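Only a single protein chain was left out; the remaining protein chains are all shown in position.
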Amino acid sequence: MHKTPLLDQLESGPYPSFVKDLKRLAAKKPQVNDLLGQLERSYKEKITHWKHGGIVGVLGYGSGIIGRYSDLPDEFPGLEHFHTMRINHPSGWFYTTQAIREVCDIWDQYGSGILNMHGATGDLVLLGTTTDNLEPCFQALAHKGWDIGGSGSAMRSPSCCVGPARCEWAMFDTLEACYECTQHFQFDLHRPSFPYKYKLKFSGCPNDCVAAVARADQSHIGVWRDDIKIDQSAVKAYDGGELKPRGGATPYAKLDVKADVVDLCPTGCMSWDGKTLKIDNKNCNHCMHCINMMPQALKPGSERGVTILMGSHAPILEGAQMSWVIVPFMEVEPPFDNIKELTERIIEWWAENGKNRERVGELILRLGMRTFLEAVGLPPVPQSVIRPRANPFFYWKQEDFDAEAAGKKYYTTK
Amino acid sequence: MHKTPLLDQLESGPYPSFVKDLKRLAAKKPQVNDLLGQLERSYKEKITHWKHGGIVGVLGYGSGIIGRYSDLPDEFPGLEHFHTMRINHPSGWFYTTQAIREVCDIWDQYGSGILNMHGATGDLVLLGTTTDNLEPCFQALAHKGWDIGGSGSAMRSPSCCVGPARCEWAMFDTLEACYECTQHFQFDLHRPSFPYKYKLKFSGCPNDCVAAVARADQSHIGVWRDDIKIDQSAVKAYDGGELKPRGGATPYAKLDVKADVVDLCPTGCMSWDGKTLKIDNKNCNHCMHCINMMPQALKPGSERGVTILMGSHAPILEGAQMSWVIVPFMEVEPPFDNIKELTERIIEWWAENGKNRERVGELILRLGMRTFLEAVGLPPVPQSVIRPRANPFFYWKQEDFDAEAAGKKYYTTK
Amino acid sequence: MALAKAELVEYLYKMVEAAQGKKQLKAMDLQKAVLKEHPDQDKNMIKMAIKELIDSGRCVYTYFGGSFIEIPHVEGAAKH
Amino acid sequence: MAERITDIGPPHYGKFLSPVIKENYGKWVSHEIIEPGILKHVAESGAEIYSVRVASPRILTTLQARDICEVADKYCGGYLRFTSRHNFELLVSDKAKLEPLKAELAKRGMPKGGTGHSITNIVHTQGWIHCHTPAIDASGVVKSVMDDLFEYFGSHRLPAQVRISLACCLNMCGAVHCSDIAILGVHRTPPKVNHDRLRHLCEIPTTISACPTGAIRPHPDKSLKSVTVNEERCMYCGNCYTMCPAMPLFDPKKGGVALLVGGKVSNAKSPPMFSRLAVPWIPNNPPRWPEVVQTIRKILIKYAEGANKYERVAEWIERIGWEKFFEVCDIPFTYQHIDDYKWAYDTYRTSMHFKF
Partner (left out) sequence: MAERITDIGPPHYGKFLSPVIKENYGKWVSHEIIEPGILKHVAESGAEIYSVRVASPRILTTLQARDICEVADKYCGGYLRFTSRHNFELLVSDKAKLEPLKAELAKRGMPKGGTGHSITNIVHTQGWIHCHTPAIDASGVVKSVMDDLFEYFGSHRLPAQVRISLACCLNMCGAVHCSDIAILGVHRTPPKVNHDRLRHLCEIPTTISACPTGAIRPHPDKSLKSVTVNEERCMYCGNCYTMCPAMPLFDPKKGGVALLVGGKVSNAKSPPMFSRLAVPWIPNNPPRWPEVVQTIRKILIKYAEGANKYERVAEWIERIGWEKFFEVCDIPFTYQHIDDYKWAYDTYRTSMHFKF
């Protein structure tokens, strides 16, 4: 066993220790021992010891495998090849122990035995194997019903919040939408032919428990457009302290409906006279705050659908972006054909126009929202912007002049 | 007289009519008659009939005259030349009738007799004369104590709010500061040698009655940094309806101190229990709202100075900008040497580095705040930004590493 | 080596003359050009030399979006 | 002629201050607006000054200026000032003179107002009276709008101050970009290059670099010594025309008016804000621009109805949301409203915070 005096210091402390866990496995798996050895070196030298590796993969696919080679293969021969396999996780990260054990069995056989449950995109990551093992490992998994996830310039493994499986606020079936889209885009998930990565995420409500707004090229977030349902007696129970604020999630014993709910409503559209809670629903912006605070008293309305937002990604190259509203409301139901079709149109436009390593959000910014919206057949809507433009530098097209000639007016006529 | 059926329609209505006024003069001055004639043509054709003019001026100066020629000189011979002279206005636009009459006399002699009281930058604009008349008109005015204002790539005529002359909120002497700076930069006002225009404006308090934040490359706004002075009995008088809200400026009979003042304070730093108004002054952001509402009860503190903000201009080329905070607080007093010196340092840096037609704010954005601040000798302060950067793309210089080696730390050590 | 005031004025004039019709020069272009050839030239003297050139009427300031220094000529837009 | 005088700068304002103002300079303690258009300022000493604010079309002939002087001599000892929004103020130190002054102003058709919760004078620019780049006239539009909104000039009826400004082209002379309501002249055609004139009048590199969107390129036919414009990339700012008169971009039919709303300058409550596009184009209809007048009135009325006490237009819109602004004002939302210039991203709605 390699000596790891620095890493050993991470064995203590109350939070579960990955070092302790890896050490257990190192006793059986020489490559895990080498991993600890190399990691110790990194801790000492404050530098990574991994090299690029971009070519390995399984037959027919171009995604899902991240090649990796140690730059110290002589010292740590177990790390000469140390690729990861991204396995497409099931919607909502639900498992049976049987399924997990099957994966473990295969991975013990073909790989290091190290997993990430899960990767930041959502995949079940199998961490560390050799080039030779990739294909047999893949096929062993495939025979148990698993497939590889995305990487490179491809559709990435979509992900979703726990949604209707265990949450009262899911405004649409996030799990099925995620599953359906994943299946629909299988070809593009495995055969990278896009300008860059493309991520889909599905959150059932504006609480956005998969952070779709922050890290999906196409974010789907559930929303309602009618009235919040109010159980007035439950509201009173909150105000009276019989029900705990936020279902018990807080240090506070009692909810002050006025101070904690009404006054914190961002649109100021609520009122409470000690007896009746009123909501001016036309001015509610679906922030979920009141519902979050009083889960037993308030429920989202019943006219439900998704908002589609586009463009988020991490900071490379233009600086990080969050997704912005493209379609404020879309009714959806399995098999989610309207989502699939819109996605196809968007991807086609992006694939056609995007430069290498240009995310769809960056392309929209480069070519302008109008070009994008027209290309994918969507109308301009004020929900897309927090505020209209402040600069006077706007464009006109011949079609606008034609429309004017046909009577179109931009000003009020009433 | 030219027929002006369209313009004639602007003679009616309750607001003072420039057409009516011009017609009076047209009876005496043929060029004014021509001006109405050409204007009528523009009203009919919906197009301007003025051409560029870039060479005319008075001897030795390169600013203050806007050359203009009609493109219909045969029809409107009085407009063949029709240049404007920008006369530098007195601080705060104060006049005696004698002074105005002297200007009128000269302008009746050498020009069209049309004035703008005033131009958007603040100058007293004499509108319409010929090339030949420029120099004699200038000298006639000079002998009455007037000088020409700015135009072109030069220092522009600075302007200021009425300030201490008639406003209780002036945190510094805006009129004298404006006068002093105007005098100090006479050379640069008349001899355009900057990359582009440079505007100075002075507002006595954050109400900013000369819109300095919106349209001055260097904006000076008065501010206090100690405590707002409260006359509690006057507060009660407002709450009781004895004093009218906002000094009577509103349709409202009575001020609700809680709803109209305390609840609208943007920082939430006020409280009112019906008897005592309290302000947590450390958290006040000098918005002036409470003072505006109760001018008889509240006064700015007595530790007073100016905030210097930089960079505002209209939308050409990068889109409009507002000025941003560079120096949060500077104590000033006549003759305002510290303002003059800082301005000189800034202009020198800009003149050296700016491209043709690049405003100072655009240059700061192009080269970065650090480059600017270091060049003019100012420290980085959090007041400059509403929020720190969100992107992780920041630079380091050798001097930073040297400072670290000497013990500098960026994190908390307490 | 720095130029004497009178030489400097001529130097500037020649520059403007040479550029006429080709490139519109700004005061700062002149200053930078002088300093390139004569790094020790006093900036204020350059400023004053330009003033002299203008005060003498041999050059004028013109304005086309930005302010330039040119040899006086008849304005294209003026009808004479 | 006498000795030539230069570089004296403006006269010192001290020469023009009335005795009361001079004596109480920097010592004012408070003010009141005793009625629309009349301010009363009180000094530590107890001294008072009354300022009567009067509407001005800003264009004044020497005749009109002399008329104003006549009034000022009669009631103010010859002391007056102009405001940052081009009204003038008669500075009365003798309270007794207020009533006769009001009567005289009424007689002369010089309306007082513009204080407090009113619509004060419209800051504006040259238009067809003097500029070479305007898409619209300035003074005529101002007159038309102010005539229509006149009831708000001499009263304190609005929830807060409403500041309207006008600029006749994208250069936006004045603080138009931070106004409650901004009226903006816009061109909508790319410049037409006159190659012959360009060769003589313009420097090619300067002309090319004038274009913010990089739409101007050297003409492929080198012998022309001219430029071409990529019309797709041109957003009609006219900056090239400013640099080079051989590139006019006027078109009587396509030019027109855009309205921007929700800007402000003061720091009161909310920070200064930019005006933002409300209506991208209204036809240019002299002499009274009825569509412009009507749309502004609609916006104003909806604001007056919808705003809370003390709420500026900007604050009202930010509270209800821009999507609601378009709805209540019955203004269609178009592609033009969506920013696609340099900082566009920061205007996009990266949240679920919207209303249906």
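Letters are used for the chains, namely A, B, C and D, taken in the order the chains are written, and counting of residues starts over at 1 for each.
Heads up, the rule we're going with is that a residue touches a chain if its C-beta (ideal position, glycine included) is under 8 Å from a C-beta of that chain, and two chains touch if they have at least 3 such contacts.
Remember, it's a predicted structure, so these values are computed and weren't measured experimentally.
Considering the full assembly, A:Ala211 is the residue among A:Ala211, A:Met330 or A:Ala351 that touches the omitted chain. When the whole complex is considered, the residue among A:Lys3, A:Arg24 or A:Lys408 that touches the unshown chain is A:Arg24.
One of A:Leu6, A:Ala237 or A:Leu378 touches the chain omitted from the figure, and that residue is A:Leu6. The chain omitted from view is touched by exactly one of B:Ala249, B:Leu264, B:Leu309 or B:Ile347, namely B:Leu309. With the whole complex as reference, residues 267, 271-272, 343, 345-346, 350-353 of chain D touch the missing chain.
On the side of chain B, touch with the chain left out of the figure occurs at residues 206, 208, 213, 221, 223, 225, 266-268, 282-287, 307, 309, 311-312, 321-325, 328-329, 365, 368-370, 373, 380-396, 401, 404, 409-414.
In this section, only the chains that are shown with their structure count from here on.
Across B-C and B-D, the chain pair carrying more C-beta contacts is B-D.
Look at where the CA atoms of chain B average out and do the same for chain C: the two points lie 31 Å apart. For the pair chain B and chain D, the distance between C-alpha centroids works out to 13 Å.
Distance from the chain A centre to the chain B centre is 48 Å, each centre being the mean of its Cα atoms.
Taken residue by residue, chain A touches two or more other chains at 390-393, whereas all remaining positions touch fewer.
The set of chain D residues that touch two or more partner chains comprises 170, 172, 177, 206, 210, 212, 237, 239, 245, 274, 341.
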